[in-house]
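Note that one protein chain is taken out, while the other chains of the complex remain in position.
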Amino acid sequence: MRLGKRRLGTLVLGVLFLALIAGLVACGGEKSTESTTGTTQSSGGAGATGTSAAGGSGSADEPVLRVGALLSLDSIQGVEMKKWLQLFAKLYNDAGGWKIGETTYRVEPMFYDVGMWDATKSRSAVEKAVLQDKVKYLVCNWGDIPAETLSVTEPNKVLWLGLDFVDDSVKPTLNYAVRAQGLFFAQGLFYYICQDYIKQGAKSVLVVCPDTQQGHVGAQLVGATATTAGMQVLDPIFFSADTADFSPIATKIASQKPDAVFFSYVAGASLINAIGALKDTGWKGFILPGELDGETLNNLVAKVGKEYVEGMETGSYDPRPVEKDPQTLNYIDAYQQQYGDWHSEGCFWIGPWFIFEDAINATQSTDVDTLVAYLTSSKKGVRTLTGYSQLFARPDLQNYKTVDSAPGHYIGVVRDGKFEYLETIACKDQYLSSIKVYGLKDVYQKYWDEYGYPEFPDQPARLDFSDL
Amino acid sequence: MALLETRGLSKSFGRLEAVKDLDLTVEQGELRGLIGPNGAGKSTVFNLITGFDVPTRGTVWFRGENITNVPAHKIAQKGISRAFQQSYLFMFSTVLENVLVGCHMSSRAGALREFLHTRSARMRDREARNKAMEILDFMGMAHLADEPASSLSHGYQRCLGVAMALACEPTLLLLDEPVTGMNPTESAEMVERIRRIREKGITVILVEHSMEVVMNVCERITVLSYGQKLAEGLPAEIQCNPLVVEAYLGKEEA
Partner (left out) sequence: MTLQLFLQILVNGLMIGAIYALVASGFTLILGVLQVFNFAQGQFYMLGAFATYAVASVLGAPYVVAILAALAAMALLGILVYFSIIKWTLRYGFFHTMLATVAFGTIVGQAAVLKFGYSTAVVAAVVDKTLALGGVSLNSGKLLVLAGALVVMGLLYWFMRTKIGVAMQACAENREVACLQGINAGKVFWVTMAVGCALCGVAGALVVPVLSASTNMGQLIFLKAIIVVLVGGTGSMAGALLAAFLVGIVESFAFQYVESFAPLVIFALVAILIYFRPGGLLGKPLPIPGQ
């Protein structure tokens, strides 16, 4: 190794780096629109700190409505939610701003990366948002630890509209938290798929989940749903979240000989590999894959063939083949125009934004207490990208404010390798089936007797109060 | 044409001039001794010849070709081998494997062809093995072929170093203190082998501390002191040279 060529080497290195950057730009070329929004956002972010430094004087002519979001930007859900929030803000700003009461606001989304279920990062992100950037609304979240987040938002009177997989955010002691995207009142999908599979002859079910907090909660819920529907539930199988090869898992599943296998919180490559490995073992039966976006389904069919997944029922978060609602169609169009392609991974989780938007438009106020008062006495469903979402009280936790949501969701069946829409799960079905699954009828009955039965959006529903 | 020639060869490390304007000429078939007190620059001269160090000034010529800035491995391929003062061995490999590396490298086969032609490759494998065993036999350590190099005694490690140098089929062999740490019997055997190496037509330059060995085996001797050539001539001339005696005595006393 002689040093005489050092200069040449530096040159080569420089050229290669330029080539690499050019390559990256070419790679991102299809998504050039995205990178432009990226710039707008970052300059917006810089502007935001500038405004807060300048104090109230500068913001008088152009008031800014700052909406914060704690997202894991390493996950597809986080990235997609960020894209949606940027789009919503852009739609308002392009139309001249968001008129609330007498004032027109420029909407400025603020994003804080929280890593993935990392308590320390959650805490520092929320502290930056609340204490430093003075964000008053945290709408939508992914990957944070709500218990950490809420310990900062509550004393600072910051409205928290998020999702939470445990019941940390719906405790009666909290004043400014609304679980706008929860999975408590979301047992409709599995309940109906269980019923359908039982009709077709399934008797026993094995639940397979990643060994994460979500996974364990998911396993419990799916297990309870299957039991309520009348299936025999085998001991669930948990696998390490960074599993690449699912053969050992599939072998273990097959050795238990279940009629049906339910996957919960298994998505993308993991789901495809898991079902592929299951097929390799020679096992055949009912599969519930949880959520399936179109791309994953196509890949799955390419991997295991049409026959293996024929008749498989699944939930879907993709509004495109389903929705007729003009507003939702507008959003879908705007997304595709803005980003040039389509991802459905964020559609479901972005729900809290619509609840936030509805609260502001209904109250014509940006005051946190006014918004909270509206939200916690909610009477009706709100349209999200994936159908109606509605807030309900949690009398089982002695929380009589409407702080927990029944999200919109679709159910479909795979026929000839394609997703065929069956129906939208009505808010009423989500609500009632969940109460049935958890065996909470008595508690809720007492609550309804005292506060009256809730009203639901006008949707066809399979269940009624008498079915409980 | 001399086999090896250095012209004005100099190497300085900062202010220290380890080698200064050295003109050294070694003819084909010679057995040259290179002596001098500690720190006279003998090892540096070897480093400069084998391309392990780049000279500050001056040139090295081998068979009429300027090899001053040629990388070490190419110099080795051109036929200059060196057995090191310290034990420069593949410590984790066996004695045979150590020698085999050099044998493999001196075979002329291309890697791809070797990869594809299994039969000729196997033959070459066998040839290399035979050659390696021959060399080990010559060095009197054939019985140690399968021992790990790290388990050898100090004397045998020196022998192995020479064997590895021979495996590269050198024209010029540089031996750096080959008998240091050997008992008198081993030492005598080594001296005998050096003679026989030279009889095979390999030119040898020998750096050695033991005057007895050098005077005994070399035909011509070059004396270095403080990086410069102090004297050159037959052993008898060197022994009587007052400069040499002074340099050595002075050094010994210090």
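For reference, chains read A and B in written order, and residue numbers begin at 1 within each chain.
The criterion applied here is as follows: a contact is a pair of C-beta atoms (placed from the backbone, for glycine too) under 8 Å apart; a residue touches a chain by one contact, two chains touch by 3 or more.
Since the model is a prediction, treat every value here as computed from it, not as a measurement.
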Options B:Thr25, B:Thr59 or B:Ser106, residue touching the unrepresented chain: B:Ser106
Of A:Ser204, A:Ser247, A:Gln338 or A:Gln445, the residue in touch with the unshown chain: A:Ser247
Touching residue (missing chain; options B:Leu4, B:Val60, B:Ala76 or B:Ile194): B:Ala76
For chain A, the residues touching the chain missing from this view: 1, 3, 6, 9-10, 12-13, 16, 20, 23-24, 27-28, 31, 75-76, 210-211, 237-240, 242, 244-245, 247-249, 251-252, 254-255, 268-269, 272-273, 276, 280-282, 295-296, 299-300, 302-303, 305, 343, 345
Residues belonging to chain B that touch the chain removed from view: 50, 71-74, 76-77, 81-82, 84, 88-93, 100-102, 104-107, 109-111, 114-115, 118, 121, 125, 164-165, 167-168
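Simple rule for what comes next: only the chains that are shown with their structure count from here on.
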Length of the line joining the C-alpha centres of chain A and chain B, rounded to whole Å: 74
